[in-house]
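The structure's right below; bear with me while I get my questions together.
Only a single protein chain was left out; the remaining protein chains are all shown in position.
For chain A:
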Amino acid sequence: MKHFDVVVVGGGHAGCEAAAASARMGAKTALLTLQKAGLGMMSCNPAIGGLGKGHLVREIDAFDGLMGVAGDKAGIQFRLLNRSKGPAVQGPRTQADRKLYKSAIQDLIAAQPNLTVIEGEVVDFIRHGQAVTGAVLADGSEIQARAIVLTAGTFLNGVIHVGDKRTSGGRVGELPSIRLADRLVAFNLPRGRLKTGTPPRLDGSTINWAHLELQHADEQPTMLSFLNDQPQARQIGCGITETNQRTHDIVRENLERSAMYGGHVVGVGPRYCPSIEDKIVRFADKTSHQVFLEPEGLDDTTVYPNGISTSLPAEVQTAYVRSIRGLENTVILQPGYAIEYDFFDPRCLTPSLAVKGFDGLFFAGQINGTTGYEEAAAQGLVAGLNAAAMALGRAEVLFTRTSSYIGVMVDDLISRGVTEPYRMFTSRAEYRLILRADNADQRLTPQAIALGCVGEARRRRFEEKAELLARYKSELEEKTYTSNQLAGFGFKVRQDGARRTAFGALSQLDTPYQEVALRLFDFPQMPEAVLAQLWRESLYSNYADRQSAEAENLKRDEDLRIPADFDYAVLPGLSGELRAKLTQHRPSTIAQAGRIEGMTPAALVLVLSRIRSRQTQRVAR
């Protein structure tokens, strides 16, 4: 029998990131997947990053993860979203060449020490009471591990719908994990059913590109990884077209043939990613919807039409696609489909994504009710780090709402659960102005270095950057100007007689920072990247103080852990209502408890006092 510290089940974005993170921590790790060649496959749209999602990628990158590096290798159309808005809400994104992405991930996995990839289907877990100690493969062989990360994606009881045709599957052409799903019933965890949809894939050589508007890559591209400055692949454009009245008529006439509207699908789909059927029913007064034609690769003619996912029968898909400008003669390579799958209520997880009530079992990715590569990969990172920490007897690695988008996501999932597939948005992060994509490394890489999960090259690069930033920032903070002097340089400042530092003066709204820097100090000696970063910090510095103070308060509550075996029943005086809610949600921290609806400050104090008295008793013993 094989022995590992950590076994990761599933080779999607969550699984790859989990396995690599665990191996970086120094744990002897196995990645179990149905097919080695499937590692790093992008089964939905061919893009990485975006708003909120780009933040997650940068945070994974700050921990020396895979997604940013692979995305940069495969990036064929880098665009920084919200370029006209402030840096806090800008998100790096790129179209990715599927093949390049896959091979980049596979190369990274292959090069990772401590990591073994094993092909096979997991059909059961080995259990000793509540401890999960290994996995059983379809061929009967067993693998032992101290910790297991399950990343089953949409494969648990996956059902694919095209019109009224239903097939079982995790992705088109791949079998679902029914045996494993059956075994998991024994774990008696609350679950639900979600759905998601894909559009038909088009043959790009049959698209009339000449009639379409093109959206180009940024001229000065922003990379996903902090390690890179330049795209590595050729840059291309995406086409833009739109649906029209005729498209809508075709869809409307065939609505009852859609799996979703025909009542075949019970799972709940995301509101932010409606199918074309949904768009036409719910927004009946809109006469047109945008469609982005995203090439899936440089030497691949497949095109992903973003915005028209569907579960209509194949022939209806052909009809409505051909009603769209530029697609009059387009051939569908693979019809769109809706997929329904099981997920586990993430409220059964701890902040380290361990399953409550079991030892050594972690869940990450879509089985926790999320959607998106980035969300999955970020959870993979959390679960991988923590599975390794557990296997090696080290302390938990926690992400909080005050430190990262990853922390926001984990906290949302485990304390609020999901009602639709969970996707990251910048608006979910209450400390958005300080949790930026541009400072993900400053926020997280020191922690990652301390954990020992950062490679030498990245460590050196980060430390150099941090040193430069600190040096120039303190230099700029030493230089001060009166409001009169600043007016003399041609800046509009309030004439209040207050002195301002050069750092504070950097963020003039009506003057680009390069220009401010030229007027105020000799900037060419400062690297442009350093200046740009100091400007970003300066822009939000007033708010950063406020948000940091708030974050500090929240952090205190986040640091107050509630023991897993805390018994609310013996807490005198707690109202029945609150007792029931606390017992049901089992919050891990006082901060989480505080977010339970109807919770009162006095009740929190009561919980806190009981924790304290338990601690005191323990010390006394």
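Keep this in mind: contacts are C-beta pairs under 8 Å (C-beta built on N, C-alpha and C of every residue); 3 or more make two chains touch, one makes a residue touch a chain; residues count from 1.
Heads up, the rule we're going with is that contacts and distances are computed from a predicted model.
Colleague: Which protein name, taken from UniProt, belongs to the chain you can't see among "tRNA modification GTPase MnmE", "Phosphate ABC transporter substrate-binding protein", "Small-conductance mechanosensitive channel" or "Hydrolase"?
Modeller: Record says "tRNA modification GTPase MnmE".
Colleague: Touching the hidden chain in the complete assembly: which of A:Ala96, A:Leu184 or A:Cys273 does that?
Modeller: Only one listed residue reaches the unshown chain, and that is A:Cys273.
Colleague: Which of A:Val7, A:Ala88 or A:Leu534 sits in contact with the chain that's absent?
Modeller: Of all options in A:Val7, A:Ala88 or A:Leu534, contact with the hidden chain holds for A:Ala88.
Colleague: Write down which of A:Leu39, A:Met223, A:Leu554 or A:Leu604 is the residue touching the left-out chain.
Modeller: Result: among the candidates, A:Leu604 touches the missing chain.
Colleague: Touching the absent chain: which residues on chain A qualify?
Modeller: Residue positions of chain A that touch the missing chain: 51-52, 81-82, 85-86, 88-89, 271-274, 278-279, 282-283, 286, 289-290, 292, 306-307, 309, 425-428, 430, 432-433, 509-510, 539-540, 543, 549, 553, 571-575, 577-578, 598, 600-606, 608-609, 612-613.
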